[in-house]
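Right after this comes chain A.
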Amino acid sequence: MEKAINATDGASGTTKANVPIMETRGLVKRFGSFIANDGLNLTIRKGEIHAILGENGAGKSTLMNMLSGLLAPDEGEIYYNGSQVSFTSPRSAMEIGIGMVHQHFMLVPALTVAENVVLGIKQRSPWFRLSAACAEIERLSASFGLDVDPRKRVADLSVGQQQRVEIMKTLYRGADFIIMDEPTAVLTPPEVQDLFRVLRALREQGKTIVFISHKLQEVKAICDRVTVLRLGKHIASMPMEGTSPSELARLMVGRDIQPPAVRQPPGDGAKLLETANLSAWHGGIQVIRDVTFDLREGEILGIAGVDGNGQRELCEALMGLGTKHAGSITVRGRSIEQPSPIAMIASGVGYIPEDRHREGLMLPMSIGENLIAKQYRQSPFSRYRMLSRRAIRDAAMRAVQAFDIRTPAVDHPAGKLSGGNQQKVVLARELMLRPDILLAMQPTRGMDVGAAEYVHRRLLEERERGCGILLISTELEEILALSDRVAVMYKGRMLDIIDRRHADAEQIGLRMAGL
Partner candidate 1 sequence: KETAGGASDNGAGESGFKVALLTPGPVNDSGWNAIAYNGLMKIKDELGAKTQYSEKVTQSDMNEFIRGYATDGYNVIIGHGFEFADPMMAVAKDFPDTWFLVTSASVSQSPNVASISINNREQGYLMGTVAALMSETGTVAAIGGTEIPPITNSVKGFEEGAKAAVPDIEVLTTMTGSNDDIAKAKETAISLIEKGADVVMTNANQAGSGGIEAAKQKGMLAIGSNQDQNPNAPDTVVTSVIQDYPKAMSVVVKSIMDGAMKPEAQTLGVKEGAVYLAPYHGFDAKMAQEVKDKIAATVKALEDGTLTMKNE
Partner candidate 2 sequence: MGEEMWISYAAAAIRLSVPLLLAALGILFMSRSGILNIGMEGMMLIGSLAGVLGAFYSGSVWMGLATAAIVCSLFGLLFGFLVITTGADQVIIGTAMNLLGLGLTTVFGRSLLGMGTEAVQVSGFPVVRIPLLVDLPWIGPVLFEQNAITYGAFLLIPLAGFLLYRTPWGLQVRSVGENPLAADTLGVKVHRVRYACCSIGGMLAGFAGSALSLGILNQFTENMAAGRGFIALSAVIFGRWTPSGTLVGSLLFGGADALQMRFQSLGIEIPYQFMLMFPYLLTMLALAWFSGKSRQPAATGIPYKSAANRNA
């Protein structure tokens, strides 16, 4: 383990002022006997965009939760604007101007955007003027290009739109110190550019931003200074200038990151999955329009697109998860009349759902019990309809080893793993099935570079094995890195599918925006 570089090293970088706005001294946070933050000394200067980097579970969110009043530190002090502060609640942090955009949305789905935004704000009148709030939100929304409709119910918004509502909440409250925990994880390149525009504008106005991301290019592009955490410890703080993404990656992970290996273009494999004029409706609204594509053995078909353009519904239609559909679905030349999860799993289709908490895992169950969810009827996991605990534990043990799942114990509940490790459990489950076809939605969402690299490697291995993968991601880089062919989804349609070799990032970016 390297020795920590002094947090307050000299170089001022691009920041205008050198005044610290936020300092921590010896901050410690324990969860039971586990130390999530181990004596962190950190300085954040006024008016800078400060990146916090670290592997999954390095303690970034924990630290930020303490800075924003959501968690109370076990030891150590926090100084804000030179005076020591201790927060009793997020409200007390907010009152002095600290706002946070959380990694996992803090929204009330049943309420409208405007209601979410004004929630908790002290009102002068005993009842609201929602229309005034709506106007203000529209104004902010227009000026920062956030494009949120204040009257919509949050439950009806896509994940990307919800993220924007989260940003809106902090902006609306006029915070000076804004913490963003992986805000770009669900945004498309143009949206990221928009967000960066917003961030720069905020910086111009003298606001300080703490920016957490696993995407080193982004960090490089927008941040002034960077802090790296590993295993709850402070590793380094330095100005952005003069560092390279690969150096940061090494600091974070403690080793070098390899880009995906060059690989053979797929042969002319058999058609595994075909759809013709697939359409689907959700609550009377058409969400997929005439989608026609095929997926061949040993290829990865990447589907790019801004979140909320029908990708999820496409997967759900393919898996037979509830949406009413028209058109045909064919698996290995066999037409599937009534798709259902059971039928699709039986035909060898694996599915990595977008939302692992809602659809991917039974959080209170152990890793093992989650792993066998699609194979529990088979030997060795069950015999004569009785589960074999030993086989389940063995499977968990193997998966923990093979997928490098960081867990205190093999029979730990999945809900107590970090998000990235939870994702690995889902991945392990699907790959254990040796699927012929894999529908992978956002498979690396929220994962650090090291873990994401690992997932990518595994997906490519599956491809080598002959598995056809439908890779749906809002991260264009990921799509371009892995796919053999690329398509874009926009407003429920699948725009023309092109070969990766002819694909061009800029052009696809434009298509994603509907141009």
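What we mean here is this: a residue touches a chain if its C-beta (ideal position, glycine included) is under 8 Å from a C-beta of that chain, and two chains touch if they have at least 3 such contacts; residues count from 1.
In picking the candidates, the idea was that all candidates are chains of the complex that A comes from, given by their letters.
The structure displayed is predicted, hence computed values, not measured ones.
In summary, of the candidates 1 or 2 that share the complex with chain A, the touching one is 2.
Note for the complex: chain A touches candidate 2 at residues 31-32, 65, 68-72, 87-91, 94-95, 100, 102, 105-111, 115-116, 118-121, 123, 126-128, 169.
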